[in-house]
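Only one protein chain is missing from this complex, and each of the others stays in its spot.
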Amino acid sequence: MPGDACIMGLFKDEAKAARVIPELAAAGFSFRRAHSPIPSHRILEALKLKKGRVGWFTLAGGIVGFFLGFALAIFTAVQWNLIVSGKPIVSLIPFFIVGFEFTILFSVFGNVIGLLVCSRLPDYRGLESYDPRCSGEHFGVLASCEAGREGELMDFFQKKGAEVKVFA
Amino acid sequence: MTNLTFAQIDQTVLNTLERPRPRYWLFVALMLCGVLLGAAAWTYQIFTGIGVGGQNIPVAWGTYLINFVFWVGIAHSGTLISAILHLFRAGWRNPIARAAETMTVFAVCCAGLFPFIHLGRVWQVYYMLPIPTQRLLWPNFLSPLMFDVVAISTYLTVSSLFWYTGLVPDLAVVRDRSTGLRYKIFRVLSLGWTGTHHQWLNYSRGYLFFAALATPLVISVHSVVSWDFALALVPGWHTTIFAPYFVAGAIHSGLAMVLTLMIPLRRIFRYEAIITLNVLENVAKTMVLTGLIVGLAYGTEYFIAWYSHNAVEWESFRWRALGEYAYGLYFMIICNVLLPSLFLFKKVRRSIPWLFALSLVVNFGMWWERFVIIVGGVAHDFAPHAWGFYAPRLVEYCVMVGSFSLFFFLFLLFCKHLPSVSMTEMKETAHHAG
Amino acid sequence: MNRRTFLKLASLSSVSFAAGCSPESPKHLYSLVQAPDNMVTGKATWYASTCRECPAGCGVIARNRESRAVKLEGNPLHPLNRGKLCMRGQAALQAVYHPDRLRSPLLREKDGFTPIGFEQARALLKEKAWAAARKGPDRVRLLTETVGESQTALFQTALRNWNSRPPLVYEPYAYEALKTANREVFGVDGLVSYRMDRADVLLSFGAEFLETWLSPVEYAWKFKAMHAAAGTHKGLFFLVGPLQTLTGANADYWLGCAPGSEAVVALGLVRRMLDLHRGRHLAPALRQALLQATDGHSQETVLKLSGIPLDGYERLVGRLAEAKLPLVLGCGSGLSDENGLRTNLAANLLNLVLDPELKLIDTARRHRVETAGRRVEVLELFKTIAAGGADLLLLNNVNPVFSLPPENGAASALDRPDLFVVSLTSFLDETAQRADLILPVKLPLETWDDYCGWSDVVSMIQPAMGALSQAPHLGDLFLEAGFEGEPPAPDFKAYLARRLQTQGRIRDELEWLRALQQGGVFPPTGPTIAGAAPLSLAQQLPAALATPYSPPSAAGLAFAAVPSVRLFDGRGANKPWLCEIPDPISRVAWQSPVRMHPDTAGARGLQSADIVTVRSHGGSLEAPVFVTEVVRPGLLVMETGQGHGAYGRYAEKVGANPFALLSAATHPGCGGPSSLLAEVTLESTGRRLKLANTDGSRTQHGRAFILTTTPAELLKGGPPAKTGLTMDNFPLTLPLPEGYDPKRDFYPPHDHDHYRWGMAVDLDRCIGCGACAAACYAENNIGIVGETRITQGREMAWLEIVRYHDERRMQRVMFMPMLCQHCDNAPCESVCPVYAPHHSAEGLNNQIYNRCIGTRFCSQNCPYKVRRFNWFDWEWPEPLNLQLNPDVTVRSKGVMEKCSFCIQRIKEARTRAKNENRPIREGEVLPACVQTCPTDALVFGNLMDKDSRVRRLCDDPRAYQAMGYLNTKPAVIYLKKVLHEV
Partner (left out) sequence: MNATTPSIQPGSLPGSQRSLFTLAAVLAAVGVAAFVTGLLGPQPQRAWQAFFINFLLWSAIAQGAVLFAALTHTVKARWAGPLSGLSQAFAGFFPLSLICFLALLIGRDHLFPWLHEDLHGKEIWLNLPFLFSRDGIGFLALYGFGWAFLSQDLKLRIKTTAPAGGLRRWMAGRLPQTEAEIERVRRRKTLWGGLYCFAFALVLSLIGFDLVMSMDPHWISTLFGAYHFVKAFYVGLGALIILAAIVHLHQNRRTAIADAHFHDIGKLFFAFCLLWADFFYVQLTVIWYGNIPEETSYVILRTVTPPWSTLAWIVFIVCFIIPFIVLINRRVKTMPGAMIALCSMVILGIWLEHLLLLGPALNHAAAELPLGVTDGLVFIGFMGLMVLALAYTFKTFPELLPPGSEAAR
């Protein structure tokens, strides 16, 4: 919502930060996001978020890789069509190694892509409304309110024992 | 494990990124010289012919392959520590995971060089890549060496990505504590990480999958490396136990290298509070286990060689124990199995000098294990009329020095310019502990 | 005559008219600007000629490409060597293309030699000769190697014109004792030939007839004709002597006797045979004389003096007594001393006793080397010279300074200021170094001549290639210099033709051409006129027999110098192939180790590779020790040939020269030297030398490489068929679909199209002479790596003769040609990341050099270790590179290589077959090794053809595959060696 003021409450204590989140809504403020130096289960629970979607990317990558690996090995072998050491042209037992490695490789690619996509990285705009302390020891809760209610929100945060930072 | 506050953790780690002292640059320069020496030796070899080394028929592979396997081995514990232990939720891994991963990446780099160095015609190496040409010449995916190409490159890619992924939140920390150029750089490197709940949600999932994928990869990679030998017919090479045996050995040597690196690091960077004695002790305990596994493998090999009543097999092992290279066998037994068992004693486990000394011993022993296998096998194989010996020559030594220098060169650069301990994970540990 | 031979001869006839008619061919052989008319680029032409590497005189045909001779093969029409050639014959090419071959004459001036023009040199020679001639009789002397009749005749005429005596033929090994013995017993003052092929029991007192003795290739095939296992029968070969050379290694029984005691044994045997009523047909007087002469040779004395074990001796006596056609040969080449003479006499007598008709001794067919002067004459010559008895000494390709013991003072004699020495040689050897004028002449492959290895054949020598230098033909030189007026012929070619005509050897131009085509005028094949021995034996036996045997002091060390199968008397030492191919017994290349028995070494705390100093009153030398059981304790053995002070880059400063130790004394009876010293001293220098040996272990540790069987077992129809999986009982699995058994093989069988090339190697025929290895080097452009690199294990031989000692009896030596087995399941193939080892549709295991990136995994995984790696770029110093076979790639550094079954020859045959649109015929493809094997031990062919020889050999009960249990399904099928003893 343009024009809304964004205010961040910086908590030293994870639990407090987590507790604040539901209360924000109750107090009529809208929760934007939470910043934390470590993955915080409490906050996630407070937000009742379900699991991320990264896994699907990984799985997809894996499946692609598996078939790609076998395909590559088999294709090249068939192209040559040379018998070496009397071994069959297409010998799946050793080709499994190629298949396996490709599976891992592509799952990882999938995983990384998934990670970037899902968590929308790289994202340098996020730094505009961000307080460096959040990577240190503070848990930051960013909330917004209609213009004019900034004061209330600041009080709200301060009551909960947070330092407050206001973003234009 | 540790009861530091977040601030203390950040402080300890960020202190390590202060402007380095001249002595540091001296070491860096020294290592660089080593690298150049190796490079020069290699260049000379390329122009003169691989014959400048000591290889021959029957022993066509020498220190190059030994170092290859050695470095791949080193490369293993990194992923082991950060991935497998992550899955097992062994908290003691966190302080050393970052350094171990870094070690992995650099070790794979060193390892990856050797297959090139040992080629007779390195300028044709692209024949090994599946590049479509109009003559449809493809590599042979039945060859263990192609398995290597696939496995090692996969491993390098994955471990680098894994390493970088783990690094991102810390990069953000550095970014937030720095100004000027450094800020600019880390701003880019950290991908604008701000640690939002959303990022964390996907991040921890992704990291978990990373670990889950890296684990089988580690095992497969060294299995593949072991198959450079096990898939051949050579007595002493062609044996089914090689894959697990090499994996265990790799982890063994890797852990040793971790200690070798961590102990000075801890001292120099004042990490005592983070890399506590318990952490080192746990590494030591794990080494007892890996050492025993390796020992079991040695034993099994000998037992089966004897049990099989296969003349060729048994002669090969008899010679291994009594022949010209017997000392290698005893090095490896003593250094890899017997001496590490000293870690069974708490006193040894918790004494820095012992830890450091034994870690060096194991590195040494593992190098010799590879020597015994790679040289010993073919030197005394099926054809008695072709039996021969091998001794490395100057060029090979230079290249070896080069590879070690390269490793330490990279590591030195790393530990003064990137957080050598994962602050985030340390905070987690502290958080869950406190 | 097989297909390939026929084609060669066809091509011969097509070129023979032009044959050698291009003596002035272009300077640069590879430039085709002035190509000879008969030359088709890329098409080989063959010229018949004669090998002159030793006095035997085998017929050769030279493969000529773009007017370069690139390969020598035996002339199939030649009765003497029947298409085969030995190692040295193969290497003759390297003399022609030798980088150190003299390009121009050298004239000695105060500060060393200065090159001069040929014209000037020839003029100088003529002037000097006539100047000397005017001074008086015998002022010109000629010392020559063994040459043909025509050349000899010309020499004689020329020398007569210079009013000097006929030339003296110098051979370091001149068989004085043998000649004398023949004269005394057979009344033939020469070297008779032996019909060894018809013998059933052969007894040799050391004659190394498979290496250098008289005519090695000839006796190699003759030997195998009587000794190869034919069905269940196999002739017997006993060796009595203090050491085994290659020949001895092929004996069924070696009776090691004390050095110098052969004569005692021989006489003992004469006695025993007489006692056993052999030779009852002899004239009573002769019998009586023999009985008297052999009185002191009771079995006890013989055994005591010779140290031969009783059982061995009794076996020998037994077999000899019941032999139908036994043949006894005397002692080794170098032994023309007391013992040698007596041994040869006794041997001849023994022949006489055993077979009064001497069916196996052909006195009519003589070996040319008999023309060699006795050592005493040679020494006489040098004495004369030293005393200023001559002004001009002509040396035709001889090197007495090297091959005569130093105390003979040959060197000093040559250095006489008032003597003008002309050396007619192409190489700056020790003797040439002392000459005043070195005048190179054309080498046999470039020149016109004839040579008769057998007295009853004429073997032609014609230019087989364009000349590399402007050097004159030897004959032309003498025609020019030897006649003041009009020479008898414009050139030697004409002289030759005319002489042959006057001799009645040829009638007309046509026969001349045929002679050139076929390589000579050969008597109808089959047995020659039996030379019934004219028993001129006087009623009393040769005095030599009477002289009693005095055993050397037991404590002392004896020393024997034996001629080398590789380097002969030293002539071979400048040919890299011969130096690079290791000695068959010691497997040591380049170096010249001194062999001794483990006890001898042990007693002095020596072991192989320790450098020792051997001292005799004649001189001393340093050499590394090589410990082997095939030498009697108390005897040191060295092969001759190495230790040159000059003679080119390959020969100089390599090894030591045993001639330097020998004594100058000659035997009054036969005027021959002795290469056996009864007394030398040995001391360790404390230094060690890394032996350039190509073998790992001397025994095969009970592995299935060389397998043996016995006639008894063969009689039982061979061993039972094998069915197991282990090394000892794994069946023969042919590299064909039927070789696959679903119970054993994970992999499905695969077919080949029409051909599946394979080779059968009969280990019972292989004598380990190494001719195949040399042929392989010559055919396949194999790199020469040199001494140091061999010590580093970098030898490049595609085919090596593996030598193993029998674990049960270490003094039994066995040989095995080891080459790429072209396995059907070749372990080398699958491990290569880039398919460089490629399995062809015809079952060949091809190495694609261009594809190879040098991982060397293939070699690591080869159970036979037959793959060779190019550690560097090898060098062929100009003009050695001109010998390179244009049909074979020269490999560059960093690639793997190995035996290809001479694929270039297979391709040639295929093209031919395709043009005539027919399948390749049996025997049409002959790899170089197979072609040259003197004993036909190697057979090559198509395994898919059920009636091909190679396929039929697969059904032989002796057939097996090396390490077959590894399931590589080798295409090289070995046939077990047959041992008389178990």
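When the chains are written out, they are named A, B and C in that same order, and each has its own residue count from 1.
In the analysis below, a contact is a pair of C-beta atoms (placed from the backbone, for glycine too) under 8 Å apart; a residue touches a chain by one contact, two chains touch by 3 or more.
Here the structure is a predicted model, which is why all the values come from computation and not from measurement.
Asker: Decide which residue listed in B:55, B:77, B:223 or B:336 touches the omitted chain of the complex.
Answerer: B:223
Asker: In the complete assembly, which of B:238, B:318 or B:350 touches the absent chain?
Answerer: The one listed residue touching the chain not shown is B:238.
Asker: Which residue, A:9, A:37 or A:86, contacts the hidden chain when the whole complex is considered?
Answerer: A:86
Asker: Mind pulling the subunit C residues that touch the left-out chain?
Answerer: 725-726, 730, 742-747, 825, 830, 965-967
Asker: What subunit A residues would touch the chain not displayed?
Answerer: Given the touch definition above, subunit A has residues 85-86, 93-94, 96-97 touching the missing chain.
Asker: May I ask you to list the residues on subunit B that touch the chain which is not drawn?
Answerer: Spelled out for subunit B, the touching residues are 87-89, 216, 219, 223, 227, 230-233, 238-244, 292, 296, 300-301, 303-304, 307-310.
Heads up, the rule we're going with is that only the chains that are shown with their structure count from here on.
Asker: Among line, ring, star, complete and other, which best matches the way these chains touch?
Answerer: complete
Asker: Could you quickly compare A-B and A-C and let me know which has more C-beta contacts?
Answerer: If we tally the contacting C-beta pairs, A-B comes out ahead.
Asker: What's the chain with its C-alpha centre farthest out from subunit A?
Answerer: C
Asker: Express in whole angstrom the distance between the two chain centres, defined as the mean CA positions of subunit B and subunit C.
Answerer: Centres of subunit B and subunit C (C-alpha means) sit 57 Å apart.
Asker: So, what's the distance in Å between the C-alpha centres of subunit B and subunit A?
Answerer: Comparing mean C-alpha positions, subunit B is 30 Å from subunit A.
Asker: Just give me the whole-number Å value for how far the CA centre of subunit A lies from that of subunit C.
Answerer: Whole-Å distance between the two chain centres: 83.
Asker: Which residues belonging to subunit C are in contact with no fewer than two other chains?
Answerer: 827, 830-832, 835
Asker: Residue numbers in subunit B touching 2 or more other chains?
Answerer: Those would be 139-140, 142, 146.
Asker: Spell out the residues on subunit B that touch subunit A in their complex, using ranges where they run on.
Answerer: 5-7, 10, 130, 136, 138-142, 146-147, 150-151, 154, 157-158, 161-162, 165, 168-169, 172-173, 175-177, 187, 191-206, 209-210, 213, 216-217, 220, 224, 424, 427-428, 431
Asker: Please name which positions on subunit B make contact with subunit C in the complex.
Answerer: By the definition above, subunit B touches subunit C via 48-51, 54-61, 118-122, 124-125, 127-128, 137, 139-140, 142-146, 149, 228, 231-234, 310-312, 315, 378, 381-389.
Asker: Where on subunit C does subunit A make contact in their complex?
Answerer: 745, 747-748, 750, 824-832, 835, 837-839, 969
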